[in-house]
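Heads up: the structure comes next, in structure tokens.
As you look at this complex, bear in mind that one protein chain is not there, while each of the others sits in place.
On to subunit A.
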Amino acid sequence: MPFLQLSGLTKRFGDVVAVEDFSLAVEKGEFVSLLGPSGCGKTTTLQMIAGFEQPTSGHIMLNGRHLEEVPARNRGLGIVFQTYALFPHMTVEENVAFGLEMRGIDKKERARKVAGALELVQLAHLAKRYPRAMSGGQRQRVALARALVIEPELLLLDEPLSNLDAKLREEMQLELRRIQQEAGVTTLLVTHDQNEAMALSDRVAVMHHGRLMQQETPFHVYENPKSSFISTFLGKTNSLTATLKTTNDEGSALVCNGMELAGPPAHLRPGPITVSLRPERIEIVEAGEAVVSGPVIERIFLGDQWLFRIETPIGPLLVVRRNRGQREPEHGETVHLAWTPHHLRLLPKEDEAA
């Protein structure tokens, strides 16, 4: 029996289905992300686990307890909100102590636990401050300390890093992972940021239109997306429309914009499909080895890498090249591109996948 088990979870608001038949199992100590665009139902799912929304149907089991029958205040979950939701009229210390106070823990023990929690998030020196006098990153840590000090069975994070600027967000990602592992708490993160989900979690559950699309390790989801939605949502990709001619154990034959291409074996019926090709898998080669060729129409320098858009017979292709300090193709220069067929991902056309 998994530690947290969501089964057939459904939430309807009138005629609108926010979450449909959502099932997910999370093991003890695991860090799982619910990833999806806004409106995909991930926040509603979190709200149902937290007890702020009542599921229309389905079950939530945590450590053998039926959570849906427990009022929100008795669920004992740690929650970090997108806006941090710190109590502005209380000091950091008082904020963190709130949950312990509600549990009737005596003053001495409370002070000891608060100090421990603030130590964990490295804010012990700011215990007497008020939240307004703190930076976004510091407030984030207070919120985390407040959620962790009650030693929750489950930590819920609702877009916790989305209000931070890019640099701080990266720092906090590492920090969040460290704190989660140190506390050893089972964690569910809700985010629309694929980088965040991939960097932090043991497993990613991709949601779309209220449904679970795929749940695997970040590497697996990135490498083997089940649909073209996932392939475009997780990382950059070239999505090409193609027709699958034949397929067998050896490989497959595709036609894309009138051009014949070789692909990997596919579990699809011949017909129209979507082909996903990651930009970092495309090589720039000599003219003789080229699969397609074309001029550079866009050239963007990103520091550690170059981003090219190349006009080819099968459509414009995005190509990413690591910056190794060597000369890269100029704007308008014709380049020759190649890739090994097994880097292509053959996916059902989107309307069939939904």
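Remarks
Operating definition for what follows: a residue touches a chain if its C-beta (ideal position, glycine included) is under 8 Å from a C-beta of that chain, and two chains touch if they have at least 3 such contacts; residues count from 1.
Keep in mind that, in the parts below, contacts and distances are computed from a predicted model.
The listed choices are "Putative spermidine/putrescine transport system permease protein", "Tryptophan synthase alpha chain", "FAD/FMN-containing dehydrogenase" or "Multicomponent Na+:H+ antiporter subunit C"; the UniProt protein name belonging to the chain that is not shown reads "Putative spermidine/putrescine transport system permease protein". For the chain left out of this panel, the touching residue among A:133, A:174 or A:255 is A:133. Among the residues A:7, A:74 or A:224, only A:74 touches the chain that is left out of the figure. Within the complete assembly, residues 50-52, 72-79, 81-83, 85-89, 91, 98-99, 102-103, 128-130, 132-133, 146-147, 150 of subunit A touch the chain that is not shown.
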